[in-house]
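Got a structure for you, written out below as structure tokens; questions coming shortly.
For this depiction, one protein chain was excluded, whereas all remaining protein chains were kept in their positions.
Let's look at chain A:
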Amino acid sequence: MQWETVIGLEVHVQLATQSKIFSGASTAFGAEPNAQASAVDLAMPGMLPVLNEGAVRMAVQFGLAVNANIAHRSVFDRKNYFYADLPKGYQISQMYHPIVGKGEVSVNLSDGSERTIGIEHAHLEEDAGKSLHEDFQGQSGIDLNRAGTPLLEIVSEPDMRSAEEAAAYLRKIHAIVTYLGISDGDMSQGSMRCDCNVSVRPKGQTEFGTRSEIKNVNSFRFVEKAINTEVERQIELIEDGGEVQQETRLYDADRDETRSMRTKEFANDYRYFPDPDLLPVEIDDTYINAIRDGLPELPDAKQARFVTEYGLNADEAAPLVQSQALADYFEQVARGSGDARQAANWIMGELARLMNQNEVEIQDCPVNAGDLATLILRVQDGTISGKLAKQVFEALWNGEGSPDDIIEQQGLKQVSDSGEIEALVDQVLADNQAMVDDYLSEEVAKKQKKKFNALVGQVMKASQGKANPAQVNDILQQKLTSSD
């Protein structure tokens, strides 16, 4: 049977406010345990939450970025459950009247197609603290520094049909929140967390299958792997006559499998109700429009501009706009070199390769944009060959100096002096009489071309890659024709 996968994502984004959503405690990372847990965060008796305008503003920024309706009136609710890292016994969230309504984002897929993914809503809520289970005999240690950190939970429609689409969607959300500067988006630090709702159904069926929710997916790569693993499990289960249970599963990246979390005695019953400590939040069009006017250029607009302004294809532009820093870097190289396509090729080729290999982000890349632009110019003006340019690039990466210094010091300048090349050609012809005879006696054009190229290779080798290849071609052609 042909199966279709249906995926919806819930993405929790930690907002980059200075202070917590309902208290004036700092949200700075890396403080001593509980040094940033105030009386409100600890749920001391009589404490009242006061909403942080910064969190509201960031939620609105996101909503506008995904063309969503912004609710003029939104309400906070209590989600009741007991856990040691939740001192109040409830989490303040928005169940019924979220601040951000329906919106959408578009994603580019590897086959060149574009898909639109709906956003059902996004709401503000507070994070819980952290429980540490190791190191304490029969006890758990609780750190409430994270309690009360503002989160924006972004809930997608069940619009994704493959793990690739889900990963592309997550990347797009990441790009949007980091462009807006409303989160650092660092998945490894938990600033962005993702739960995946996954189900399968026979192709053509309109109803959804029973879904499971995968938690604990903390990298872009794991999102794809976890979903594919879970889809395989569900299909196998159904084909063997079983039924998918609606349950929460944890993804174990080491074993590449999902595992059922222990089923609770009762189904979750959070008994949501409006939080009487907080009044409805009202925002007007003046507030919303002022935020709209201040939005930066977003990934889609930037991608479109790269296509029209620099003549790139959408495929070439898409990876460049994944982060603001990478896009800025590209623009500097493109402007500095006057050759946007070469700039894109270098960035997505050699630069991306070395960044991956050394696990370096563009912000910490040792090759500055100006130097890469100069390098591209030196290939253009014939100072060095395209092949040796890679050698210069590696030297730039290793901090060996400016492009011109490296070319000079390592003697990589392309030889374009025809006398010098002629001498090289003569030497190669004299040393390789057999190859010359071979070439001259060949009658099949294609084979002859191959033998000619072998001779060009010898000359290039003799010049240590520095001879101008076009000139080598011309001179060699002349010599071989005249010796005919």
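The definition used in the following text is that a contact is a pair of C-beta atoms (placed from the backbone, for glycine too) under 8 Å apart; a residue touches a chain by one contact, two chains touch by 3 or more; residues count from 1.
Just so it is clear, contacts and distances are computed from a predicted model.
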Complex member absent from the view - protein name from UniProt, among "Penicillin-binding protein 2", "Branched-chain amino acid transport", "Aspartyl/glutamyl-tRNA(Asn/Gln) amidotransferase subunit C" or "Transcription regulator PadR N-terminal domain-containing protein": "Aspartyl/glutamyl-tRNA(Asn/Gln) amidotransferase subunit C"
Omitted-chain contact residue, chosen from A:Glu32, A:Glu243 or A:Asp381: A:Glu32
Residue, one of A:Asn67, A:Ser131, A:Gln205 or A:Asn313, that touches the chain absent here: A:Ser131
Absent chain, residues of chain A that touch it: 17-19, 23-26, 32-39, 42, 44, 50-56, 75, 80, 82-84, 97, 131-133, 136, 138-144, 261-262, 265-266, 269, 271, 274, 276, 278-282
